[in-house]
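For this view, one protein chain was removed and the others were kept in their places.
On to chain A.
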Amino acid sequence: MATVDIRGVKKAYGTTRVIHGVDVDIRDGEFVVLVGPSGCGKSTLLRMIAGLENITGGEIRIGDRVVNDVPPKERDIAMVFQNYALYPHMTVGANMGFSLKLRGAPRSEIDARVARAAEILGLSQLLDRYPRQLSGGQRQRVAMGRAIVRDPQVFLFDEPLSNLDAKLRVQMRTEIKELHQRLKTTTVYVTHDQIEAMTMADKIVVMHDGVVEQIGAPLDLYDKPANQFVAGFIGSPAMNFIGGTVEVNGTGQFRCDSGVMMPLEGIAATHHGRRAVYGLRPEHIRIVPDGAPAEVIVVEPTGSEMLVVARLGGPKGQEIACLFRERMTLQPGETIKISPMKGMPHLFDEASGARLDG
């Protein structure tokens, strides 16, 4: 187990710069999730930690050793690849024991450790099979088994669940989390699925176009997104954004471009007249008698909740998504009166996207 310190790390392929100075501190035993849209450089960063890509600038430390020039095999790191990268010509047992065999461990020790890992992952019956004889979920587990047999300093996962179906993904998510609680090995986990990030992480690193947008605990990111990008990325369904102007006349208000007024608490008077983006999560909207009018367009009941898409301020207004816990009979075309829950709206600078309130 070890800490991982990433300091001002940059990466360029020739003249294409893909990571522009990333700083992340990962504590011993922490489960850190790198999340971000496709192409933002998550895999690249992970592969730099593993040593599969060289580091163009900055410094990566594992424990207290700078590993920039340490070859991958000496970094004591295990990685689970998106396509699992199981050795097709080796049985499950041989796949899992390969690293020990390379290290020259005695046969009995290899067998014992493989058996223990297989037990943890429920693979004991499959040790003599070849990868092609396994289901996707089983392959995924073998890939994890190969990693845990080694008892490395750090686990790296690169979108390990993206090849699985939705149900299995949820199950494996729990299994990986349980595994981490059991082994307490420092883990860096890459995904572009924000739900995976929210549910698994101790700490989330949100990346976008090769820079870190925000680092924090899942709920901090949800409650206080540092900018409009993080606000839109974390949370599902995504946050609604409404353009308009801040007005502070005693109490704060937000005049949407459509003319609708929305409440805004605790806003400094200095922001009066400022152009801004009003962010409101669908689950923070409720129906009140004196709310802003909105015309219902689509109603999607899921059983536990209802997703309603409505146009704020009438038929020509902006579409916003609302999530209601209580069941209602709503018809498209109907007008509802909505209002944000107290203290829940977010405000972002229109130009930079940076968070304004707080």
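Here, contacts are C-beta pairs under 8 Å (C-beta built on N, C-alpha and C of every residue); 3 or more make two chains touch, one makes a residue touch a chain; residues count from 1.
Here, contacts and distances are computed from a predicted model.
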Per UniProt record, name of the chain withheld from view ["Cytochrome C", "Carbohydrate ABC transporter membrane protein 1 (CUT1 family)", "Probable septum site-determining protein MinC" or "Lipid-transfer protein"]: "Carbohydrate ABC transporter membrane protein 1 (CUT1 family)"
Of A:Val18, A:Val70, A:Ala85 or A:Val299, the residue in touch with the unshown chain: A:Ala85
Touching residue (missing chain; options A:Thr3, A:Ser99, A:Ser236 or A:Ser258): A:Ser99
Contact set of chain A toward the excluded chain (per top definition): 50-52, 72-73, 77-79, 81, 83, 85, 87-90, 98-99, 102-103, 130-133, 146, 150
